[in-house]
Structure formats: structure tokens, C-alpha cells
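Each chain you see keeps its place in the complex, though not every chain is here.
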Amino acid sequence: MTRIGFLGPHATFTEQALRSLPASDGAELVPLAGSPAVLAAVRDGSVDAGCVPIENSVEGAVPPVLDGLVDDPPLMIVAEALVAVRFVLLARRGTSRGDVGSVASHGHGIAQTRGWLADHLPDAEVRVSSSTAEAAAQAARGEVDAAVSSPLAAEQHGLDVLADDIADNPGAITRFVLLTRPGPPPAPSGRDRTTLAATTLNRPGTLLGLLTELALRGIDLTRIESRPIKDRHAEYWFHLDCSGHVAEPAMGEALAALHRRCDRVRFLGSFPRAGDVAGPAGGAARDAAGSPAVPLGPASPEEFSAAQRWLDGLRDGTHT
Amino acid sequence: MTRIGFLGPHATFTEQALRSLPASDGAELVPLAGSPAVLAAVRDGSVDAGCVPIENSVEGAVPPVLDGLVDDPPLMIVAEALVAVRFVLLARRGTSRGDVGSVASHGHGIAQTRGWLADHLPDAEVRVSSSTAEAAAQAARGEVDAAVSSPLAAEQHGLDVLADDIADNPGAITRFVLLTRPGPPPAPSGRDRTTLAATTLNRPGTLLGLLTELALRGIDLTRIESRPIKDRHAEYWFHLDCSGHVAEPAMGEALAALHRRCDRVRFLGSFPRAGDVAGPAGGAARDAAGSPAVPLGPASPEEFSAAQRWLDGLRDGTHT
């Protein structure tokens, strides 16, 4: 049976995301403590795949995941899922807000409710947990007075909801990815995302060159992040999300061009773009991807094939 | 007397950075709880300037500072300082590592010592403080067993150093900025940085257009970050650091071009680039900026003036 690790314990937003993916059907889902542990378990083969958060619509990228993705040995993204995050304040039955002297959550839960906590629990001590579900477990065990966590965790641990929907920016969506060791990417779906990371020599214009290679081939860049390279001050890994699939000629040619141009380039996967947000109760589907289908201009597979046939004819002299 | 707020309490790395800046001479330094509080105090006039961390060579950007900078009303960076960050584990006299059941630090202190804590204090509860100095104060008051903080805080609170230099990536450098309300920027020093943020309409190629405007005028881009725009899914503020000063013609023309091209553009200041790392003991100065002076190509002020004089002559018909 397939084993899939995820940022545990049970009842995390990550588990919610994972369960929305077809790959989880019939698989053994293994909760692990922290995203780095999930990446490590995929790398060492103790699980077949792993699910971690990569980006939040309010907080931005998840730095340890981005940094972990470019470590060795390589990993590959094979699927993604979107989850609408809803934060609630949980406590054991009978606790009132006035009793809360300490509150725990995952770093992201703390960051996204910072304003609410400052307004409503200004004197509470804030503790970092390895996940929002673990914070709920801590509250259930009495190690902390309250937890910023999910409705699912309230249910699972039999906790009361002291306050609902307490995110400073409601409507936040988190994107999760399913990782495996490298192998053939999933077949193109016609609506794919390719994720990659690249470093450039620290010279003027190199990022521009990189983006031009993409744009010229009709490839849309949907996200760019820079992450400092640990021991090289003022140098960065650029993390890029693009429209398209490595099996398509436009993307293939662009990736080959980046391979020639960049100091290092790491292919992180081609996989179908998620279009439905997995909500707590199955949720009303909506297209969260936002951007319209990209006009690929001169980069359609048909145009690439026609151009290649023409070129082949030039080279062997059979036609012009 | 000038009042300058900083991410307090006393003995933070931010205070260290602030004291290395000439602007702190003779000023009243006002410790404030958290970067958002510093930004707010500058905005409401309760201080004349504020000092906050903006980027760390290991952890990357400081998201709440980036997000706070693009809020209203506008703020302006007028100086920057680099500090080599050294984390130590502090506790009250007599505490041994085996006694440590809880440890506090600022979120960045926790993030940068994550590996060390997992290896050496796997069972300790980790609490978030508003600053590393506040974590040391909590340890001194006995509210927590230990703190991840700075050597300066050890001294100030009379705490023992249980472990020195515990960062997962030693040699980290943090960049701090001094903020004021908008006004004339500092005079060009010949070695300046201009910081800005921009949003583009969510269309293919817009980021490329933005970078081309800079590159064509010989302006080097030294850093780019994307931060999600709170309530607009899949749209981003791009934060850019560039070589040059708004008073120079190349930068002026580029900024005007971005103003025409971008949905929104926020000028965040032109100021001398920091080249010396402020160490705990005054430290041996070294050039931490790394990248060589940028060859400005056809963008020197002299070339711009000559071209403008030529253009003026064309327009009034006095010469060609």
C-alpha cells in the first residue's frame, strides 16, 4: 500500500488538502512532525510521497518548504491542492476568554491571527507548536489554555470554539503540494503548472534574461519568490511558477534555455493546476486560480510541431 | 531632541543596528514592542524615525515589515545598517541544559536555531516573544527556562550563556532600515540603494516589462521579493532593491517609467548602501554587500545630461 506522509498530526489543514487529492485514495496517511520531516521521509524512502503547504494567499511562501525543495537529493511535485483556511480559537469545555493566559498555534496560525490576538488576548503568552492540530492537542491535554486551530481539530479533540473566523484577513487560501522522488511527471492535463528554481550569477540583467526566455516562448510566469542562498550573501534562489508542462515543446525549449543560461536550475515538477478549493465540508468549488487561461501566442504545440517539421525539411533539403 | 523608535526592548539586534547609524547620535532611543508598533509610531508622529529589521541573509525578507511598508500613509527609508547576528542560549545562573523545559525567542530567533533546538532541546516547549531581548527578560523573570537571544542581552540581564553561536547557519547578517515620514531623500552618496514596491496588472509579461525598464537604463536589481496582496488572490506586491538614487537621471527616468507602466508603484527611499557589518564589539568592518560596483553602461549622469542638452537643442532648433 502506498504510504503518504503529511504535516501532522491528524486534523491539520495539510491532511484536509491531502484527502482532497485522488492520490490519497486507499493510501496509508502518515502524520509527521513538521514540513522538514515530511521532505526527509520522502527522500529516505520511508514514505512514497509527502504533502506540505507551500504558499498562503495572505502570508506568502512557506520558507522552510521552498528551502527544503532545493536541497539534495531532488524531489518532484506531482499534484497540488488549495484549501480555504479558517482559524478558530479553541479551548477545553468551560474555558472563557478571560481565562486564557496562554495560546498555542503553528507559526502560520500565529502570523495570520496576530491582529486578533493583540486586540482580544493582549496579555496571553503565545507558544509555537509544530502544527495547528498539535496546538489543539496541547489545549486538550491542558498544556496550554487555548489554541488557534481548525474547526476539524475542535471536533476531533472535543474542544469548544471560543471565537470563530479570527484570521486578520479572512478568505485566505493555502496551496499544498504532493511530493515524490523524481520520476516521469504526470501526463499533461492541458492546464498544468511547472515549478522550478534557478540561481543566476550575480550580474546585472540575469533575472531579466531568465524571464525573457520564458516570455518569448509564450510561457506565463504566475509567481516568483527569492530565497537567500544560505552561505552566499546577496545571492538568491529564484522560485518560479509557470503555466505549462515539461512535455510541451514551449516549456521544454524554455527549460533547456534556462539550463544553458543559469548557474543552476532545478526542475520541481509539472502537474495539473488546482482549480477547486477544498473547504472543511467539501466546500463549494470555485476557481481560485484567478488568472484567465493564458494566450500562448506563438507557443502552441501545433505551431511548435509545424515549425520543427519545416526545420527538418530545411536541414535535409527535402523542402523549404 | 529627536526620538527614534526601535524594535525593543533594549539590547535587541535592532538597537545594535540603530546605534551604528549616525542618526542615533544624541537621539532619544525609544524601545517599542514589535516592528508593526515601530511603523505605527513613525506614522502617528510619536517618534521622528524608526528602526526595524527588513532582511536576513539566512531567513530572507521579514514579511510583516515588507507588508507594513506598503500600507498607508507612506513611509520612507533614509538609512540602512548590517548586523552580524549571533544567537546564544541564555538562562538564569545555575540552570543546566537538562533543566530547560521551555525556551523563548523572537520568531526569527526560533527559525534560525530550529535545527539546534530540535537536536539539543527536542522536548522543550518553544514560546514566541516580541523580540530576542524580551525573551531574555522573560528568562530573567523566570517566566521561561531559557531564551535564544544575543550576547548583549546576556550581559544586560545577568544571564548565563548555556550554549554559544547556536544558529543553524552561522554568519547570518541582518539588514535593518531607518524609517521616517516622507520628505526629501538623503543626498546621493555615489553608492546608493533605491527601494521600491510595485503591483502590476495580472497579465503575462508585466514583470518582464518592469525589469526591462530598469535594465535598459543600466540600473541593477539587487533583490526582488513578491508578497501576496491581502485580499487579491494570486496578485503580488513586488519589492525591489536597485542600485542608484532617485536624484540621478537614470533612476528618475526609470521610476517615472514604472509609474506609467505599473498598477501602483511605491517609492520607499534612496539612501547610502551599508558596507560595514556592525558586530557586537564594534567588530572588524568588512564589505558585506558583496556585489561589485555596477557598470552603469549608458546610464551615467554625464551621459544623461549630454543627451538632454542635445534633445533640448533639437526641440528649440538651436542645434542638431
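Each chain gets a letter, A and B, in the order it is written, and its residues are counted from 1.
One rule holds in what follows: contacts are C-beta pairs under 8 Å (C-beta built on N, C-alpha and C of every residue); 3 or more make two chains touch, one makes a residue touch a chain.
None of these values were measured; they are calculated from a predicted model.
Within the whole complex of this structure, the shared sequence is present as 4 copies, and 2 of these are drawn in position.
The definition used in the following text is that only the chains that are shown with their structure count from here on.
When chain A is laid over chain B using CA atoms, the rotation angle comes to 180 degrees (nearest 5). Per-chain CA centroids place chain A at a distance of 26 Å from chain B.
Here chain A touches chain B in the complex through residues 56-60, 63-64, 107, 110-111, 114, 125-128, 143, 169, 171, 173, 202, 204-205, 207-208, 211-212, 215, 218, 220-228, 230-231, 233-236, 238, 288-291, 294-295, going by the rule given at the top.
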